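Just dropping this structure here.
Missing here is one protein chain; the remaining ones are kept as they sit in the complex.
Right after this comes chain A.
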Amino acid sequence: MKTFIIDDDYISIYLTKHALREAGTPGDIFSFLSAQEALTTILQAKPENIPDIIFLDLNMPGMSGWQFLEALAPYKNRLLDKCQIHILTSSLDLADMARSEEFEIVSGFIHKTIDQANIKAIIAQIEEQAGLEKFTAG
């Protein structure tokens, strides 16, 4: 399992990584301070290297979280089954939450800071889905 954290705030990344580890998230965790960098990585990745979970900050210099989502939109079919994107923001603005719902590839909206319950629920959901897929394949 592969997890990406996209956030320009290194303290926030530190906190998210800590929470993910505490919750026992399997696999590798990659963090990006620039959304542009993360986008390039994802678009160039082989299918098996596409992350299972992306935690995405919205307010970033350069490419913002919104611009990142818009840039991924053309590839959503490639990502929908493989990857869950969770917005992780300090914003309390309801307008941001409403806007995130316009993006099909966004699976969740989490206010900072993320806690273990959030992470566990996400992981459980992913594992269940993986199990179902295995069952279907078997």
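Some notes on this structure:
As a convention for this text, a residue touches a chain if its C-beta (ideal position, glycine included) is under 8 Å from a C-beta of that chain, and two chains touch if they have at least 3 such contacts; residues count from 1.
Keep this in mind: contacts and distances are computed from a predicted model.
Per the UniProt record, the chain missing from the shown structure is "histidine kinase", taken from the list "ATP-binding cassette domain-containing protein", "2Fe-2S ferredoxin-type domain-containing protein", "histidine kinase" or "ABC transporter permease". Listed residues A:Ser12, A:Thr25 or A:Gln84: the one in touch with the omitted chain is A:Ser12.
In the full complex, chain A makes contact with the omitted chain through residues 8-9, 11-12, 14-15, 18-19, 33-34, 36, 59-63, 89-93, 96, 111-113.
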